[in-house]
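Here the complex is missing one protein chain, while the rest keep their positions.
== chain A ==
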Amino acid sequence: MTEYSRRRFLRVATGTGAAVVLSAAAGTAPAAAAPQGPRVYVLVVDGLRPDEIGPVLTPTLLRLREAGTHFPAARSLPVTETIPNHVMMMTGVRPDRSGVPANSVYDRAEGAVRTLDRPADLRGATLLDRLAATGRTTGSVLSKEYLYGIFGERASVRWEPFPIVPVSGHAPDLATADALIAMVDESDPDLVFCNLGDVDRVGHTDLTGTTLRAARSAALWATDLVVGRFVRHLRDTGRWASSVLIVLADHSMDWSLPHRTISLRSTMEGDPLLERRVAIAQNGGADLLTFTGPDAERAEAVARMRRLALATDGVLSAHEPGQLRLGPEAGDLVVYCRAGWRFTDPQVWSNPIPGNHGHPATAPIPFFVTGGHPAVTPGTSSAPARTVDVAPTVGALFGLPEPDGGYDGTARLAPVPASPR
């Protein structure tokens, strides 16, 4: 593990004139003149729907997909939210092992619903620290404050998102791309984990609803441009031939009409056993319900919660967390909504945004392995790629041993038959 306290700050000038501040673990070497071995860039276009990739709005992503191996059957994993899926990408294990099942959970110890954005929330090792421990350089360029929060200082080189857009809590893709390019120039990491947040954030805040997604379209177009800029930079600096890009989303997006909202809080409050004893962590398309009463009453309480939830208009299904490979952090019951609906808990006005994810309708994601590395080959695979497959795929590229207990994912190396290193 990296010694977090011993770090240095790097101030890097960028092509767009902005200065980027990176922090690095002590002893991280600056870029060597010519890169050795593969450089792997995991680019997460947050919230991108697979059917949004096309020649008009996202020509760069389309070209990259066609040049690499495309996994059209790819899906996000429960809960289809940002933090758990980013954690699965970097750990290669499911939430019952990482401790990170959703963005928002009810913290029994603190007695409050909170975001899982603390470094200690993530149990076990990630690629960022495991690869760094082998002497390689890893980097994180995460546009969202809570992602920066949970991954903390695990990477050898980190960028803290800045400037932050108020309300959305994320840095715009232009700034994120500046940081990504600056980090590659400065430290040339073997692995960079990058989250581009604009497409998702604009999806959430786009109030134009189901039929007019003008802002979303503009974000897709703009994000595609910054990806194009990054690719061009890799080419211009002679890195393309050693680059492997894993491009995917953490989840997709589903739009709901204003009247299609579900408030389970009011439903639960009508039951005398459950009244004021159910905590609800709302995750857009999924509600995580925790019974806060005595353990002796839990079984009966959960049965009632399930019955009441399933009788509610717009609810798709209810699951024991273990069924979804979620640990105790997910509470007692996970409730999904149908497509075109959203949860708004604890209050009926808590979730005013039309674009949501967390429910199964938002599981399909884009997922392709591309780049100029000679081992990358064009093609399409039926394999059921998942977000949890990113870590084993990257690990295999670097010949990294599996973590304790093995991976829960599978290396998707159809396009890269041999480990180049």
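Simple rule for what comes next: contacts are C-beta pairs under 8 Å (C-beta built on N, C-alpha and C of every residue); 3 or more make two chains touch, one makes a residue touch a chain; residues count from 1.
Please note the rule applied: contacts and distances are computed from a predicted model.
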"ABC transporter permease", "Alkaline phosphatase", "3-isopropylmalate dehydratase small subunit" or "Acyl carrier protein" - which is the UniProt name of the missing chain: "Alkaline phosphatase"
Omitted-chain contact residue, chosen from A:73, A:133, A:353 or A:413: A:73
Of A:361, A:376, A:397 or A:411, the one touching the omitted chain in the full complex: A:361
Which residue of A:339, A:353 or A:375 touches the chain not shown here: A:339
Sites on chain A contacted by the missing partner chain, in the whole complex: 50-51, 70, 72-73, 75, 210-211, 252, 316, 338-340, 359-364, 379-384, 414
